[in-house]
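Omission of a single protein chain aside, the complex is shown with its protein chains in their original locations.
Going in written order, the chains are labelled A, B and C, and every chain counts its residues from 1.
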Amino acid sequence: MLRQIEGSRAVAETVALCRPEVVCAYPISPQTHIIEAIGAMVASGALAPCEFINVESEFAAMSVSIGASAAGARAYTATASQGLLFMIEAVYNAAGLGLPIVMTLANRAIGAPINIWNDHSDAMAVRDSGWIQLFAETNQEAADLHVQAFRLAEELSLPVMVCMDGFILTHAVERVDLPEQPQVDAYLPPYEPRQVLEPDDPVSIGAMVGPEAFEEVRYLAHLRQLDALERIPAMATEFEEVFGRPSGALVSPYRTEDAEIVVIALGSVLGTIKDAVDARREAGDRVGVLGITAFRPFPSDAVREALSRARSVVVVEKAFSIGFGGVLSTDVAMATHDTGCTLRTIVCGLGGRPITRRSLEEAFAAAAQDELDSLTFLDLDHEIVERERTRMTTTRRSGPSAENILRDIGTVASRMD
Amino acid sequence: MTTQPVRFYQVGSFAVGNRLLDDDGRTVQSDPNRTNSLDSGHRACQGCGEALGARYALDAAMRASQGRLVAVNATGCLEVFSTPYPETSWRIPWLHSLFGNAPAVATGVAAAMKAKGRPDVRVVAQAGDGGTVDIGFGCLSGMFERNDDVLFICYDNEAYMNTGVQRSGATPPAARTATTEAIGSVAGNPFGQGKDLPRIAMAHDVPYVATATVADLHDLEEKVERAMQVHGARYLHILVPCPLGWGSASSDTIRVARLAKETGLFPVFEAVDGKVTGVSPIRHRTPVEEYLSIQGRYAHLFGEHPRTDIISRIQAMADRNIATYGLLAEALADTDPKGVDV
Amino acid sequence: MFQVRIHGRGGQGVVAAAEILSMAAFAEGRHAQAFPSFGSERMGAPVVSFCRIDDRPIRTHEPVMEPDALVVQDVTLIHQVELFAGLSTDAYVLVNTSRSFDELGLGEFFGGFHPDRLLTCPATELALEYLGRPLPNAVLLGGFAALTGQITLDAIGTAVRERFPGAVGDRNMAAAAAAFRFVTLEEEEMVHASTD
Partner (left out) sequence: MERPFAITLDVGSSHANRTGSWRVERPIYVDRLPPCNDACPAGEDIQRWLYQAEPGDYEKAWRQLVEDNPFPAVMGRICYHPCETSCNRAQLDEAVGINAVERFLGDHAIERGWSLPAAGPDSGKRVLVVGAGPAGLSATYHLKRLGHSVSLVDSAPKLGGMMRYGIPAYRLPRAVLDAEIARIVALGVDVVLDRTVEDIRRERDEGGFDAVFLAVGAQLGRRVDIPAGDSSRILDAVSLLHQVADDDPPMLGRRVVVYGGGDTALDAARTARRLGATDAVIVYRRNRERMPAHGDELEEALDEGITVRWLSTVNRFEHDRLVLEKMRLDDEGFPQPTGEFEELGADSLVLALGQDTDLSLIDEAPNVAVDDGVVEVLPTMMTGESGVFAGGDAVPSPRTATVAIGHGKRAARGISAFLSGEELVVPVRHELASFDRINTWYYSDAPRTERPELERVRRQSTFDEVVEGLTEENALFEARRCLSCGNCFECDNCFGVCPDNAVIKLGPSQRYEFDYDFCKGCGICVTECPCGAIDMIPEQI
């Protein structure tokens, strides 16, 4: 059913259609609206049977989900940023135990300096945890990916994280075609656990595994993620059959057929990039876009395939590995190391910095002229950076950089001294 | 024929079994068909109090739940020695997740059972003192506050034994651990305010809180039984001596626990809805020296120059417990025996 | 694509205004996208929200840099924030005040703008009159509809009633209608003035 609806609300209602049995809530912006909405549905009885648990921390949220999933319940929770880092030990544990928990990650920057706005640092921080990570470009996709996430997770006994940009998607009111209950029921079978805590058939789950078997356990998890590379496209196809619209994939190409330059990115920025790319096309540049929907497992073959005719690739990232450069870029480089196309990284949108079409167009134009640096920080205010650098070289106790910069740009009153 | 209750002398009120009692009057442990929830072949040290406490508690819980039990375990000795791949010693459904999250994981299991309409399945969470009073404290407090339907059992051996006997928030004053060595002016663990988990649990007003030791099986089993009769968050704190960490003889595990109670250093009591409703009184009041002197972790208090000052401070702690809980009341042990009628 | 930027303070329903506008557009079968300038929402803090309306799917997620219309819910903001950033002289401007642009000292600034696209409207007074509370957002949407013709009053009504079911919605709708009439009259006067 078509609705003009807030992204968080759309996700909440879709998750509810997936009949989760245990949902944990711990508030952190910008995922809070999702959990609030589900809580209301449980309270009203619209979602039943379901245990909605207000926990005391994100660590507990994931831990409760672990217990619920191991006991055979369909478990869901949501978090962001610091919350994800606070639960990170349990995040790894859920994957290690092979528990099909589904979690929404409302992507948000990580402090310090504390910042509630969107970027992808949080998702990147758990990229190696063993979770499947899917990125939504739109709220429509965000909603649809959750339905696929539960099925994927339960088929493979792996947890799935659906990443959607905080505020940009979670708080955006847009047109979404919400799934219908019969459709979801037809698409998503009841949870049949591979291992479960059952008095009639007792087992021990979570044994201590030494060097003699640990590597095998990890390798098996890797193979299951590789299986996902097969299952994700298949599930997307089935999804379209049931729901009548395409949604979900490993990658989503746009105007790449003849593209010399392919821009690669994750999440909502793809929309803005497509506008920019259309503009560059009109200007004569043969630019295309490749959205990565499945970041883990990483679809190396699909990426290589999409870049087969490109001479250059520009990776637009909302996160980066300090002291090195792009994170997604590294994966792309690995996937394309033998294609001979040049790779450039644009880091942008950190901590919610707006990513404007204009800036992107300029960058793409430069790329077309091979004038784009291999690592570019979009709209970076070099003047401010230089001022702080100078301050640091001249005075030992130069004070906290963040506050210095805010003072420079006049956002806070200058110190009385 | 007139019958008068004859207290059971030869077998004693405190022995595990009692041939003159009918089966349902006997302890779970005296039953040849007990579950042995923690089975033979585990890798606990010789004389491990925790292995003993775990079997005592879970077998009793199994009887109370007619075998419909799920256990969640925090990281620690109990987890490591019971489930080294490829062997597990557990005969019941068992889950280990992390060091600090056992209460939350148990909450999840309980929630799942509720959502699935399985009220028959009961949930137990277990952890050592580290997993309870330190790293798991936040989750435990949350579990208490929400009154989740979980029985949380702390096997308190008063230090981080799994990692090599380091100090925990439950380590008693003056005790030597690997991180509170018996050197310097304040030898061993410094005197602090202590972290009285049972009292903290009571402050949450959870329906049932109790302490017990492996030295009094009847008391322990009755408490598990009572705990299982209620729903909501319940807390059972069991003192389980660790021969390795305490430097006591492996054969003395139960004796040491008995002395902890008889000296008053470990008050054994029961609290319902936040109020103390019963204590198990001291039977033969014993000076703390008798308890301390048989443990290597207190060796520095004795020897050539005994630290009588520290010993008397410890005695004062015992005396305070005795006063606080009224541990010298008319011995229930003999008024509440495993008696038989004739 | 028609882009709107709404300025106000936390607690004045700035975000709701953009949301209702987008719902109204949706009700008319158009594509719309509403989103706030994301900050930690506190009463009194300056808040900006955005709304895009188009006949085809909206892909971009950048903030509205060059609005086609500007709605100012709180006139006290005009000297604080860069209120008019990216504003072209073709833009519509609707300010919640009983005073005129000249009285606000903005006459000179708006010199090059289309006079018929500039309007002040006493939305808070109307809100107090119809709702008994100083909530100008729905009221201003009525004015916006009249000023820009981008959306019908009916659509606003549908959206307002969906957002505020029951009596609250009705009263908001009545206030919006009043604002719509007020703006229409002002416009007509302006037309007469220009034709005289």
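In the analysis below, contacts are C-beta pairs under 8 Å (C-beta built on N, C-alpha and C of every residue); 3 or more make two chains touch, one makes a residue touch a chain.
No experiment lies behind these values; they were computed from the predicted model shown.
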Subject >> Displayed chains contacting the withheld chain >> reply: A, B
Original post:
Which is it among A:186, A:213 or A:283 that touches the chain not included here?
Top reply: A:213
Subject >> Which residue of B:41, B:117, B:184 or B:303 touches the chain not shown here >> reply: B:41
Subject >> Contact with the hidden chain (one of B:52, B:159 or B:210) >> reply: B:52
**OP:** Spell out the interface residues on subunit A facing the chain that's missing from view.
**Re:** 96-98, 157, 192, 194-195, 202-207, 209, 213-214, 216-217, 220
Subject >> Contact set of subunit B toward the excluded chain (per top definition) >> reply: 1-4, 6-20, 26-27, 29-30, 32, 36, 39-44, 46-49, 51-52, 55, 82-83, 85-91, 217, 243, 249-255, 258, 333-334, 337, 342
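Everything that follows uses one rule, which is that only the chains that are shown with their structure count from here on.
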Original post:
Taking each chain's centre as the average of its Cα atoms, which is closest to the average over all protein Cα atoms shown?
Top reply: A
Original post:
Which chain's mean C-alpha position is the greatest distance from subunit A's?
Top reply: B
Original post:
Where the CA atoms of subunit B average out and where those of subunit C average out, how many Å apart are those spots?
Top reply: 67
Original post:
Rounded to the nearest whole Å, what is the centre-to-centre distance of subunit A and subunit B, using the mean of the C-alpha atoms as each centre?
Top reply: 45
Original post:
So which bits of subunit A are touching at least two other chains?
Top reply: none
**OP:** Check each residue of subunit B and list the ones that touch at least two other chains.
**Re:** none
Subject >> subunit A partner contacts - residues on subunit C that touch it in the complex >> reply: 18-19, 22-23, 25-27, 31-36, 38, 40, 57-63, 65
**OP:** Can you check the complex and tell me which residues of subunit B touch subunit A?
**Re:** 67-70, 72-73, 79-80, 82-86, 88, 90-98, 100-101, 104-117, 121, 138-139, 141-142, 145-146
**OP:** Report the residues of subunit A in contact with subunit C in the complex, numbered from low to high.
**Re:** 4, 6, 29-30, 116-118, 165-169, 171-175, 268-272, 274-275, 352, 354-358
